[in-house]
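A single protein chain has been removed from this complex, and every other one stays in its place.
The chains carry the letters A, B, C, D and E, assigned in the order they are written, with residues numbered from 1 in each.
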């Protein structure tokens, strides 16, 4: 506890994920009260063609 | 708001996802009251060997 | 297959959810090819104080 | 993009969630490159009797 | 690792969840190779009016 899940466009590097996991874990601990060892974090990369806003795939050109 | 997540067997084409994202977004707006710009939709493709019903993988032959 | 999950602000009525479940199920079948019996759909109501955009809770007044 | 989901034991206050949403959003932006407006964050409170580690409910006394 | 999430109709008792958490954790360890301490399991109760199959809410009478 907690479990933090981050879904984002694919393309972030391992270095970015490493820094993100550390920073987000710290942010949770600082504000919710807890230790880093409590925090499980999972990244899920999503292709742009699998993400839609306003009914339009993120891989499609904007109108 | 809302976030709609659709998990389905892999194999649908981008054209199907494009049409689906548009139609599902419209269906939500028509029934729940809102505008398309509010809707985020994410597809997650699942391999048949990662999906089980009744304790049996979907990739296995039926008995 | 598929599983469709809809997270939205609490407050929609059962009538809206009933209409939404029917319309979204139809939208998926029409575009992805399948029958309604294949579709499982789950709603998750989220309180505004549990939803944040741009780092701000949806229950907080806009600046 | 991104969607961040935080599941944790119920009991955090709105003040903690407000601070957490702001800090986690900033942590993601700082490390993954993006603006706060891109970030959607959802909290899900979980009762201790709905959370188990090592096959034991968190609401049960430790042995 | 792993995280197991079980969504089901509300109504199961704490005793059932306790037994389920223990049995499912054991089942995972026995088949995937691991120790109970590795397993995090979360239950999510869903109201019948928030669950639909074939476009029909589970709270509605069958036709």
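We adopt the following convention: contacts are C-beta pairs under 8 Å (C-beta built on N, C-alpha and C of every residue); 3 or more make two chains touch, one makes a residue touch a chain.
Remember, predicted model here, so these are calculated numbers, not experimental data.
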Hidden partner chain, residues of chain B it touches: 7, 46, 49-57, 59-60
Residues of chain A (touch criterion as defined above) contacting the omitted chain: 14, 17-18, 21-22, 24-26, 36-37, 39-45
Which parts of chain E are in contact with the chain that was left out? 1-9, 12, 16, 19-20, 23-24, 26-28, 30-33, 46, 51, 58
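The working rule: only the chains that are shown with their structure count from here on.
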Approximate Å spacing (C-alpha centroids) for the pair chain A, chain C: 21
Got the chain B residues that touch at least 2 other chains? 3, 24, 26, 40, 42
